[in-house]
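A single protein chain has been removed from this complex, and every other one stays in its place.
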Amino acid sequence: MITAGIFGATGFTGYELVQILEKHPDVQIQFATSQSFSGQWLSDIYAQAPHLPLISGEEAPLDQVDVVFLCLPHAAAAETAVTALDAGCKVIDLSADFRLDEPDVYAQWYGREHPAPHLLETAVYGLTEWSRVQLPGAELVAVPGCYPTSVLLALRPLFQTGFTLSGPIIADSKSGVSGAGRKANETTHFINVTDNFSPYKIGQAHRHQPEIEQVINWWQEDAPPVIFSPHLLPVPRGILSTIYVTLSEPFDLDEIQTHYQNAYANEPFVCILPPGKLATLAHVTHTNKCVIGLTQAGNTLILTSAIDNLLKGAAGQAVQNMNVVFQIDETTGLT
Amino acid sequence: MITAGIFGATGFTGYELVQILEKHPDVQIQFATSQSFSGQWLSDIYAQAPHLPLISGEEAPLDQVDVVFLCLPHAAAAETAVTALDAGCKVIDLSADFRLDEPDVYAQWYGREHPAPHLLETAVYGLTEWSRVQLPGAELVAVPGCYPTSVLLALRPLFQTGFTLSGPIIADSKSGVSGAGRKANETTHFINVTDNFSPYKIGQAHRHQPEIEQVINWWQEDAPPVIFSPHLLPVPRGILSTIYVTLSEPFDLDEIQTHYQNAYANEPFVCILPPGKLATLAHVTHTNKCVIGLTQAGNTLILTSAIDNLLKGAAGQAVQNMNVVFQIDETTGLT
Amino acid sequence: MITAGIFGATGFTGYELVQILEKHPDVQIQFATSQSFSGQWLSDIYAQAPHLPLISGEEAPLDQVDVVFLCLPHAAAAETAVTALDAGCKVIDLSADFRLDEPDVYAQWYGREHPAPHLLETAVYGLTEWSRVQLPGAELVAVPGCYPTSVLLALRPLFQTGFTLSGPIIADSKSGVSGAGRKANETTHFINVTDNFSPYKIGQAHRHQPEIEQVINWWQEDAPPVIFSPHLLPVPRGILSTIYVTLSEPFDLDEIQTHYQNAYANEPFVCILPPGKLATLAHVTHTNKCVIGLTQAGNTLILTSAIDNLLKGAAGQAVQNMNVVFQIDETTGLT
Partner (left out) sequence: MITAGIFGATGFTGYELVQILEKHPDVQIQFATSQSFSGQWLSDIYAQAPHLPLISGEEAPLDQVDVVFLCLPHAAAAETAVTALDAGCKVIDLSADFRLDEPDVYAQWYGREHPAPHLLETAVYGLTEWSRVQLPGAELVAVPGCYPTSVLLALRPLFQTGFTLSGPIIADSKSGVSGAGRKANETTHFINVTDNFSPYKIGQAHRHQPEIEQVINWWQEDAPPVIFSPHLLPVPRGILSTIYVTLSEPFDLDEIQTHYQNAYANEPFVCILPPGKLATLAHVTHTNKCVIGLTQAGNTLILTSAIDNLLKGAAGQAVQNMNVVFQIDETTGLT
């Protein structure tokens, strides 16, 4: 039995993690922390939550757990990671702190020095389907951002084809409101969301853009730039990314379709749709799946890629990573 | 006083037209037709509708009206247009029948021979801001499609700049459900729409793609191809298009911003947002406005363009065209 | 031309008032206040708002206006009312401060002494259809609560019939989220509202319950108690009240239907539906109307009554009252 602690259990991601781990046959939740609600119960916060006590992060009995999940703001996550690693725990970090491998890039996008740059080498970027070799036994896993997960899983097979790309990669992404977090503010007020649809930080202004670009550059040096345009959807959960990749020369969609199907043939959580089908949120909400459809328009390949932002885009992928780290069946607790 | 008749008054577009014309100080509605509901009242169909009798199309007293609005399916619209023009009425057609100027292209996309190809020369493409010179006194106006309106108004000033484009123009568009029409089917069932978000006919598969491409080619020969990707939003009304145009060389966003502001400085229904602001549905629903924001990502200009699909994208623009045709103030009845 | 000032213009009700008064042919807005946003423009707050400067309440030039509208929290409203009346302005108060005529009842429900009990005699309870005689020239009008408006307009004709009631009057009411105000909090977070439906303060716990009960007792001494159960709907606006009134003896629905139709025959903003029809939000949103349907179940009369909470339930009724106070056509600016 794997013993686990959850830091930041009252946010949407933390609560989702509790729900998964409560039913995970190989995991025992030892503690759940909350700065705002310590002393209360998780069931005070969420109508359907289990009756789990909330303690402060300082009280967390790190000596009782094999692994901690960090659902904390950036910077706070890195600091807790240091403490937890020192205490001998494995760390699955759902924040952005260990996703970017250059401290300078981190400083530029997150507005502060990286709190633990010495750990950047240790951290495994946990896009499970791609990082599976590095994960078993890993000490520190950086769970990818929600948007990057939807975009990178859709692009990965293309970078194994030898095609060259022309012009920027454009990812036009749309996310449900849970991506904006549990904090009540103007952005999440029902009146501002319902009957509305809003782009935000489009182009090269959102923190997930350098994350996507970094991984693509791992896959291919001198890859074209990424344009990433997030939009807020009036739905509770789910991300759909419509991704435009223009190739340097004509291509045969059937061939690429076959390549994608082969690339993901043995993946339990990635589904390539049949030719002509497009991914929708309805394919993926409340699942750990990434569903991908392929379309052609001239020399441009259009990928539609859908995930549940709270599951495959956060808590689900975190547990998928944990399963691989601890070398148990990768799908345990996730189907 | 302009006397008007509405063919197809019970669809969403027809009903919106009734609402505008009922309050238009220079228009008198003489008749409203419906094939499915003739003999009933418009107030039987819509909870807030005026008590307007519905007659069949065959009963329409064409000799009593100066102008007819056609909110009919394609082909049926062209046939009614012939009859109405013969009777001496001006025709504002909200269907697709007179938008494409090549009968062959029409046949390819609409699956039948054009019912009245001799009228294609007569028809004015009523993107009012662009067609204003041709509209006064016009006999037949083709109101642009909803998606093309949002895309073309956003692109128009760019084609006056002398910039050359590189790679395809990509319009990633999102529309509310009223765009799918009043007919109840799987697509419009609440359960399939709410909490969901779906692409459909993306790439070069939707009938509005050749319409956009045609107009762009009027503006610039050998313009790059258009990729057009519509998506269905879980909202009742509104379209947001996020448009990616990659230029052949670096550009200065401030310069383009200024150009856009100048281009639309005197337009009552087009609003260029200040630098850094992005268009949203909340800017435009229930108005005849098109609101446009400009963003830069490297050599790519990203335009966000929002309209209300039933107003600026249909009934509003139809009335705007009518006002210009009859040479009354263009904003009458629309503010 | 009536000159007007609006206190609290950035709340949902205040903004709605601005929208009405901007188009009201007999009103000139002289100023709009906001404590949180003074120095900014209303168009900074709402995407479609006019470019109206926001000043602090202290700066308000009371000598320039004939009337002020108070869209302020309770207590603050009463204090501003005192100042404005002293300056010679008429006051239309949209807060709860002058709705209850007993200072003790106010203290009990609002948790503080009434700030201006000497004005309670002056205030006219502005349920326009019922108060029309007292309104012309009135100095101070208390606009009824949104829920009470929907309930009282539905009940009023019944209290003119001579029927006696048996058991409590039960009003099961459902309101859109704008009723909860512009402040972002847990209650108004999109994730807590969408796909959900929640009762709150049901029975005899909501401040609108004593307001309803007070008015009913004006109409009939020893009226039965009122049970009032509000619920939060996942919609932006609108209230539907389903009201159960059990009569002491059998009744003929046709007779009551006819009585209701006669009672409201000349009312521009109250609509009695034909027999068998039920009121819905779709009948009334974005209008100043109250739509009422009547149903029978044994000795129980069931009334369905719908209004737009921001219009007939607040800003619309406020302007309707203002029209009567200034003796201009009651519907001006409201259709």
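We just call them A, B and C in the order they show up, numbering each chain from 1.
Methods note: a contact is a pair of C-beta atoms (placed from the backbone, for glycine too) under 8 Å apart; a residue touches a chain by one contact, two chains touch by 3 or more.
The shown structure was predicted, so the numbers you read here are calculated from the model rather than taken from an experiment.
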>> With the missing chain put back, one of C:H74, C:K90, C:H114 or C:K174 would touch it. Which one?
In response: C:K174
> Any idea which of A:V105, A:A282 or A:I328 touches the chain not displayed?
Replying inline: A:A282
>> Using the touch definition from the top, which of B:P236, B:P268 or B:G298 touches the missing chain?
In response: B:P236
> Contacts of chain B with the missing chain: which residues?
Replying inline: 12, 177-178, 182, 184-186, 188-191, 193-195, 234-236
>> Just checking the interface: what residues of chain C touch the absent partner chain?
In response: 166-168, 170, 172, 174, 192, 194-200, 202-204, 225, 227, 229, 231, 233-238, 240, 242, 244, 246, 278-282, 285, 295-298, 300, 302, 304
> What residues on chain A make contact with the chain left out of this view?
Replying inline: 47-48, 194-195, 280, 282-284, 286-287
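We adopt the following convention: only the chains that are shown with their structure count from here on.
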>> How many angstrom lie between the centres of chain A and chain B, each centre taken as the mean Cα position?
In response: 39
> Listing for chain B: what residues touch at least two other chains?
Replying inline: 194-195, 280, 282
